[in-house]
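Take this structure first; my questions come after.
For this view, one protein chain was removed and the others were kept in their places.
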Amino acid sequence: MDFSLSPGAVDFRAAVKAFIAEHLTTEVVDQMHATGTFNDKTFNAALADAGLLAGAVPGYGDRDPIELYILFNELEKAGAPYDGLAVTMLVAGVVNAVGTDFHRNRVLQKLLTGRFNCCLGYSEPDHGSDVASITTKAVRDGDEWVITGQKMWTTMAHVSDWVILLTRTNPDVPRHKGLTMFLLPMDTPGIEVQPVPTMATERTNATFYDDVRVGDEWRLGEVDGGWAVMGVALAFERGVMGGTNPAVPLLRHVRDWAGGAASPDGGTMLQDPLLRERLARTAIANQVSQLLTLRAAWIAATGGLPGLEGSMAKLYATGRYQQAVGWFQEMAGAEGLLAFGVDDAAADGWIDYDARHAPVTTIYGGTTEINRNNVAERHLGLPRDR
Amino acid sequence: MDFSLSPGAVDFRAAVKAFIAEHLTTEVVDQMHATGTFNDKTFNAALADAGLLAGAVPGYGDRDPIELYILFNELEKAGAPYDGLAVTMLVAGVVNAVGTDFHRNRVLQKLLTGRFNCCLGYSEPDHGSDVASITTKAVRDGDEWVITGQKMWTTMAHVSDWVILLTRTNPDVPRHKGLTMFLLPMDTPGIEVQPVPTMATERTNATFYDDVRVGDEWRLGEVDGGWAVMGVALAFERGVMGGTNPAVPLLRHVRDWAGGAASPDGGTMLQDPLLRERLARTAIANQVSQLLTLRAAWIAATGGLPGLEGSMAKLYATGRYQQAVGWFQEMAGAEGLLAFGVDDAAADGWIDYDARHAPVTTIYGGTTEINRNNVAERHLGLPRDR
Amino acid sequence: MDLDLTEDQESIRDVFADFFSSETGPEQAREAEPLGFDSRAWDRLLETGAPGMGVAESSGGGGANLADLAVVVEEAGAHIAALPLVDHMVTTRLLARVGACDDDVLAGTTIVGLAIRPPQDGTARTVPSGAVARQVVALDGDALVLVDSDPGAHLQNHGCLPLAHRPLAGATVLAKGPDAAAAYHLALDEWRTLTASTLVGITRTALNLGVDYARERRQFGRPIGSFQAIQHLLADLPGLLDGARLLTAKAAWAGDRAVAGQTGVADIGDNEITDFATLACMALVSAGEAATTATDRSLHVHGGYGFSEEYDIQLYFRRARALTVVLDDPARECRRLADMLLTRHATGTTA
Partner (left out) sequence: MDLDLTEDQESIRDVFADFFSSETGPEQAREAEPLGFDSRAWDRLLETGAPGMGVAESSGGGGANLADLAVVVEEAGAHIAALPLVDHMVTTRLLARVGACDDDVLAGTTIVGLAIRPPQDGTARTVPSGAVARQVVALDGDALVLVDSDPGAHLQNHGCLPLAHRPLAGATVLAKGPDAAAAYHLALDEWRTLTASTLVGITRTALNLGVDYARERRQFGRPIGSFQAIQHLLADLPGLLDGARLLTAKAAWAGDRAVAGQTGVADIGDNEITDFATLACMALVSAGEAATTATDRSLHVHGGYGFSEEYDIQLYFRRARALTVVLDDPARECRRLADMLLTRHATGTTA
């Protein structure tokens, strides 16, 4: 094995790091947490203008999937607002893989400019993990479709230009087989976005679709072929596009804080043996998380679909992140409770933030239970429970 | 609430402690680990002769179940060979609850002398957690029964005078309903005992029953009523008769060792902050385990059946015990690997012993999974999985 | 030996369960955020006599003991009452013990609180009731001091506790010397015990919320609570809950014995612990862990909804963590406990 990056990847990473050093200002970070929108169109546009975005579309162009991994890993490690961009580039990849020329011209090219966003419309209030049971209806009416229903957890819908929307087009066949995907402009009449505030800083949305009419050209993939389109998206998503190294910025923030914080036992917190042990354990977990993610990228780069490997990376990384957050919040005591902007807040409030944010990481993008089912059945070959 | 023991219980405990101080010699402890038989007939007989055993039969006589708890908790804390005694007294309780005068005269009175033992014949090679599916057959032949089959995990069979044996008497009804319990003298022709060595010091057995003929007077409970008899035994067993404070002797051994053991960081191991924290956490867990057990005893003492509370105590106590063993074995490093009798063995080899023994504690007497099912379905009211 | 509540305590529990269930709860907790003080509910609480109920009747209080107060605050925790009840109760008892508890404090019209951490540079930091209490009692060196001043500026925090720093400038000295320190430490152990009981209440409700959600929420054509993965996530919690409650009750029992002059023992070799300071510390660590684990698992069972502000579990989740660490890191509490367990020898008589 060779863990050195190729010269091209080294250059690409250096360019991303340089970009981050220049563009990821305190204002950008403060703004993302103040608004709850982990997406910054100016930042995205600058990334595109710097030529760093084309490689971020999975399966598109001549860039290595390793570069896709590098881009999102660097953004995640730096604590940049990348969530909206990751979803957008994921959709770009799906559009590229299964879309028509119309989609590519009308959507993909725009997405590559960094000035537009997409969001994902899969889950519904009553159908989360069991997404194959969704009930949002799309009914054909001549050359058009009429869509009615509601989606939940449509994060970034309020800043998005398109949504990829999973609908039921045939209720009379087994549930996976009657689904169709659409790529819907968000300004289509009949779409309403309602904010859903959360316990962390980030905002998500519920979206409502009331007799939304779109032409058949906005269909993405085959009629009743929506499940396959989702499969493409999932294979792109799991593990490679951020979300598996959240403890890197946490560790950096805690380390930087601990060097200057007084310990009740005397000296600094950085001299506390238990904190040192836990910093080291977190550093190990961060390496492992990165390697599991890199492996998923490597499989994609060598022509495979790293669905299972992504599940493993997510299971490992999110569990360790939650453990680390719990450790550091306990060790920081009362100061670890204090929020962004409060004097004396441990790690400038990052511990409070991470403690609020961490719980959702074992839910979104596939719950721990769904990922464990995946690994148990598909990797270990254990008999299905249901 | 009042956590003081009654004056009678205080006296009883003092008597048990005095007995242990006198009779639990190094030889007794060494002998139990050398033979793998956690039963000492001399010790048991002396306990009976000291008048401490009558109170150890659940539901028998005028002693408080709190005293039953005290007896086994003190024996467990002291690291005495109590396993055989616990099973024997459990059977005594079952015999007392559902047996005939014949059983009481022939068996119960002898058991109270501490000079005889019983073992449990429930599990079979193919039927462990799913004990209701056992296949050992008992077929009526006039006034006799002919029993054929095999039992597994018949611990103490090699030193037992009787076995209570769960058999299938009716294969044509739902599986719980065709079972009958027998109380079988171990010297009945056709019974064979084969040792099953384990990774810890303790030995268990497989027992074979080949056309074993016994009179109907050795039936315990109704024909096809074996499941109810097992229910009586289980309610007696869970939590109250030892098995929920194994970390007390571990903690004592580790504490005593740590005060004299050099730490690689300088000073003694007892000065290591992480060891101190973990000793304290184990001390907390030991208190909680004791209180959960005491609660089960209290429920029994006030006329209830503490089946669920026993499950909770066992889940909590065995999980913490395993955690503590893992901690201390790691912290003792190479010396924590060394066995009984090896110079320099950490805690005189107890860490190695406990690390070998601990895994079985979440298996025997009801696995963690079975206990969790119990609590989930019967205490929390969650819908059945099956 | 009696592991049931007394009849009196059952009445207290019923009365306060009714009170907190009608006057406080998730909606009121939300409205009280971020400060974490529901002044309307506090005013209603004065009518129940709760603020002074832990003070002897001879001193004008309600004559309740620590075990009784634990029953009250478990209900407050279960209903996530945004009230500085624990802090007021233990500080009131402390003031009464040093003869400095006036009627407004007894009545609760003046809110008092305890500085639970050693002051630094003349300031009591992150006082749990510091943003709402008028009077704060602290141990400054060997002096028990009381500062009477405007509540401090609220420090916005994870659990929406009314935290504030309180400068001790101008504080009155209530007592000095070993007795003053002993009185403070007794109060702090009472604070540990009652905070543990609050956490037990939080644990209880968090478990109920998770179980209710798991029974109602359906995925794949069945309640999610019928999946073994969900069942087993929840099945460890009743043991944690009941264990923490029993240990907290034992701490309260030991506290009442300590107040009555009976000493306890702390012998880990025999697992025989009746010493109040030891049990109070154990109870807080144990209840903190129960609450942290239960709220975490219950929130997870809620899926995405657990993360949304609309659902109640996140309120419990954040308060569980806040109350667990506001005094100190539980690992450091354990090391403090070890100092007690490993240096002290068993003293006094066996319970």
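Order of writing sets the labels: A, B and C. Residues in every chain begin at 1.
The definition used in the following text is that a residue touches a chain if its C-beta (ideal position, glycine included) is under 8 Å from a C-beta of that chain, and two chains touch if they have at least 3 such contacts.
This is a predicted model, so every value here is computed, not measured.
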Chains shown that the absent chain touches, full complex: A, B, C
Touch criterion as defined above, residue of A:K110, A:R203 or A:R252 at the omitted chain: A:R252
Contact set of chain A toward the excluded chain (per top definition): 1-6, 9-10, 66, 77, 245, 248, 251-252, 255-256, 270, 273, 276-281, 283-284, 286-292, 294-295, 298, 302, 309, 312-313, 315-316, 319, 369, 371-373, 375-377, 379-385
Touch list for chain C against the chain that is not drawn: 227-229, 232
Interface residues of chain B (partner: the chain not displayed): 123, 126-130, 133, 152-153, 196-200, 204, 264-265, 274, 322, 326, 329-339, 341-344, 352, 355-356, 359-360, 362-364, 367-369, 372, 385-386
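The rule is simple: only the chains that are shown with their structure count from here on.
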Maximum centroid distance from chain B, chain identifier (CA atoms): A
Approximate Å spacing (C-alpha centroids) for the pair chain A, chain C: 39
Whole-Å gap separating chain B and chain C, where each centre is the average of the chain's CA atoms: 37
Two or more partner chains touched - positions in chain A: 274
Multi-partner residues of chain C (each touching 2 or more other chains): 227-228, 230, 331
